[in-house]
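Here the complex is missing one protein chain, while the rest keep their positions.
Labels for the chains are A and B, by order of writing; each one numbers its residues from 1.
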Amino acid sequence: MKADVIVIGGGTVGAAIAYGLAQRQQHVIVLDGDDRDHRAARANFGLVWVQGKGTNMPEYQLWSRRSCERWADFSKGLLDITGQDLHLEQKGGLVFCLGDAEFEARRTTLQKLHNQLGGEPADCEMIDRSELERIMPGVAFGSEVYGASLGHRDGHANPLRLLSALHAGIQRLGGTIVSATLVEKIQSNSSGFTLGAGLENYVAPRIVIAAGLGSQKLGALVGLDVPLRPQRGQILVTERFVPILPLPCSGLRQTREGTVMIGATQEDVGLDAATTAVAAAKLSTRALRIIPALATATLVRQWAGLRVLTPDGCPVYAQSESHPGAFVALCHSGVTLAAVHAETIAQAVIDGSLPSSLDVFHQRRFDVPEAA
Amino acid sequence: MKPVDLLIVGSGPAGMAAAVTARRTGLDVLVVDEQPAPGGQIWRDIETVAGTERGTLLGAAYLDGRRAAEAFRASGAAYEPGAQLWQIEPGFRGFVTKAGEARIIEARTILLATGAQERPAPFPGWTLPGILTVGAGQILLKNAGQVPAKPVWLAGSGPLMLLYMTQLLKAGGEIAGYLDTTPPGRLSSALRYLPGALRAVGDLFKGIAWSLTLRASGVRRIRHVTDIEAVGTEHLEAIRFRTASGTEETVQADALLVHEGVIPSVHVALALGSAVTWRDDQDCYVPILDAWGESSQPNVFIAGDGAGIAGAKAAALRGEIAALGIATKLGQITPEAAAEASKPARAKLERELALRPFLDALFRPREAIFIPDDETVVCRCEEITAREIRAMARLGRPGPNQVKAFTRAGMGPCQGRQCGYTVTRILAAAEGRSVEEVGFYRIRPPLKPVTLGELASLREPEATS
Partner (left out) sequence: MFRKLHDPGQAALRVYIDGVAVPAEAGESVAAVLLRQEAVWSRLTPVKGSKRAPYCLMGVCFDCLAEVDGVGSVQTCLTTVQDGMRIARQRGKRSLGA
């Protein structure tokens, strides 16, 4: 099979780029993995979020802001093409603080980030308990709830609807998604790349590697050496309730369906995507400290996903120097960044070069030799 | 707290027999069951019902449960009724909720004796109040001594259907009609298994007797029913059906009991990572087990109908054999002693299993129930239709987990117990793949409902003393 661009990986990152390519009249093939592969995209919490991001790399904060600004249009575009509503809401988001120490620590973190950004106007504020009670009149907060930080740009969407809509959109725009493929070989010659998967060969002048944790192995085949590690995140979801949380919160959000999502752990356990009851107990305990009434909520499901983490936790976008035409796109915030992936990154793949504003995301930043 | 030698999940025929045998070898045994009393579904409420008129009505096979329950009670096994096991982690740690509190049970080995469930057989309108399964009808008879108040319609096929109808008639209940969905030609395809089945001639006669009772009762039996539709808005109002000869009929009805056979409960086994294999002749997954009932996960044993449908007697025998296997693994008895001790049970088990191929062939459900029409609700919890599942199959070749993510089918509280097979079968048919290749939902905790309050109350067990 031949295409203009082959995207390896049908998760939220790969699908968003492929969708953007298809929108730009590219004939795109998405090679997606097996149904039971590790899939961060199906384990996502669903925040469209900037608050607190990029304390170690301000450009990441700005890149996230840009995507949040583009999200409404992006979502509208998908709705028009696929008829699928992504349940996007961008009315702000909260990070709860239990006790004044957490509150002050949060204030310091956000202030530091704000200082790093220089002239940008503040888009976060610290609010106290009475203000919280005003914003969320339906909630009886636990006694430890001291206040929260409120990010005005933050919001949430349904990550599974996003993924489903991207897949539908790609196909509606003439793209092809091939499920259950495992890319084993990448060969390149003057006219492009030949990808071997099972008995099938896929040929294109450009390829995008967006295969999550599988990208390390694939990147090595085209001279893209990306250090990655998995980080397990476990999430709980309850039965459906009448709406009670008007704003999403880090670690606690109510979906349009009415379920309450509670998450997520950050565990360095390698490629183990098992759930643990200890994590369920820990997540529940924290949620009940915030909203005690959740004690009667029935847990409907617990799951675990493996985040795709680079050494500094920020995204990687790069084109291979040894194999021009081969791109890599990796991050663990595929939902937040979906809008810019579909626009900026897709356009860059077509242009054959990433804009210089994204240089900071090149993985060469990890190549710094360690001090002797 | 010292880990128990053996944690048994379920106190039906297999769980009780295993507990008795394991105790006899000196193992320390704990049995948890979500029901309030021992017996499982087959012998539900046996301890309270056995001595009553209802016990006589339910028949000899039911009353067999009394002795099993007595032996279990006397075995010295610790027993926790009303306890829901919602997760098992390697090691093993079983997480159980009872009366609003969650706790951890540590165990060296696990025996899953979780039995069977009725095969979900979706048809248009099957979610309407007024429709129950035949198994539910029988449980109501055992547990509450109750029968449908007015003449009831029944639809489906299988031994339980015949048994329940005879029990219902004996109890003074009335049957409006029986829509027999057994497809034409099943008897002739079953006949080649008859010689084997004759080894279990007692049970075979029982089945024939049920059929004769039914015939003598004058119950209206409509054979070769191919399609059923339940009509109603808030409750069942009418049943529309069609037969293989094309006859269509609509009957007024406010009660319908349905049944299309039983399948092993494999949810806990799947959650533990025990391998299963697809049985084409039984249209279900069964766990892959060695001669002692040990699954592909070391120290996880499976017995009873959860190991493959074979009935109560076979369940108890498998429980006994598994207990001997477990005692051997834990060094309580020698392999030679276990081999010797298991001989009588193995011989009896072979006779019990002899009838199965005949029954499987005779009552093999019609294909339509596996792959329902577009309008039919497949996932009862999230109210997802077959059309929505099929629409997904057109997007590449998605597996059941992608379909779950994209449609929410299987995301409700039943955890895919009602829709799992249907989703897999629809995808297999639409994508031209085998059921085995398509696979099944990844089973996520909790296996049983648990509240966040119960989860938060979870405490680590005290250090081993």
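What we mean here is this: a contact is a pair of C-beta atoms (placed from the backbone, for glycine too) under 8 Å apart; a residue touches a chain by one contact, two chains touch by 3 or more.
Note that the structure is predicted; figures quoted are calculated from it, not measured.
Trainee: Among the chains in view, which touch the chain not shown?
Mentor: A, B
Trainee: Out of B:Glu234, B:Glu248 or B:Glu336, which residue would touch the omitted chain in the full complex?
Mentor: B:Glu234
Trainee: From the list B:Leu132, B:Leu204 or B:Ile288, pick the residue that touches the absent chain.
Mentor: Once the missing chain is taken into account, the touching residue is B:Leu132.
Trainee: From the listed residues B:Gln35, B:Thr56 or B:Ser296, report the one that touches the chain absent from this view.
Mentor: Among B:Gln35, B:Thr56 or B:Ser296, only B:Gln35 touches the chain that is not shown.
Trainee: May I ask which residue of B:Gly59, B:Pro151 or B:Pro449 touches the chain that does not appear here?
Mentor: B:Pro449
Trainee: Please output the residues of chain B touching the missing chain, sorted low to high.
Mentor: Those residues of chain B that touch the unshown chain are 34-36, 41, 45, 48, 53-54, 84, 100, 117-118, 127-133, 135-136, 139-140, 143-149, 171-172, 234-235, 254-255, 265, 380-383, 412-414, 417-418, 448-449, 451.
Trainee: Need a quick check: the contact residues on chain A for the chain that isn't drawn.
Mentor: Contact residues on chain A toward the absent chain are 138-140, 239-242, 244, 257-258, 260, 291, 293-294, 296-298.
Following the convention adopted for this analysis, only the chains that are shown with their structure count from here on.
Trainee: Where the centres are mean C-alpha positions, what is the separation of chain A from chain B, in Å?
Mentor: Chain centres of chain A and chain B, defined by C-alpha means, are spaced 41 Å apart.
Trainee: Please give the residue numbers of chain B that touch chain A in the complex, ascending.
Mentor: Counting only chain B, the residues touching chain A are 87, 89, 93, 95, 102, 104, 395-402, 405-406, 408, 411-413, 415, 439, 442, 444-446, 449-453, 455-456, 458.
Trainee: If you look only at chain A, which of its residues touch chain B in the complex?
Mentor: Residues of chain A touching chain B: 32, 34-36, 42, 160, 163-164, 167-168, 171, 177-180, 236, 238-239, 257, 262, 274-278, 280-281, 284-285, 287-288, 294-303.
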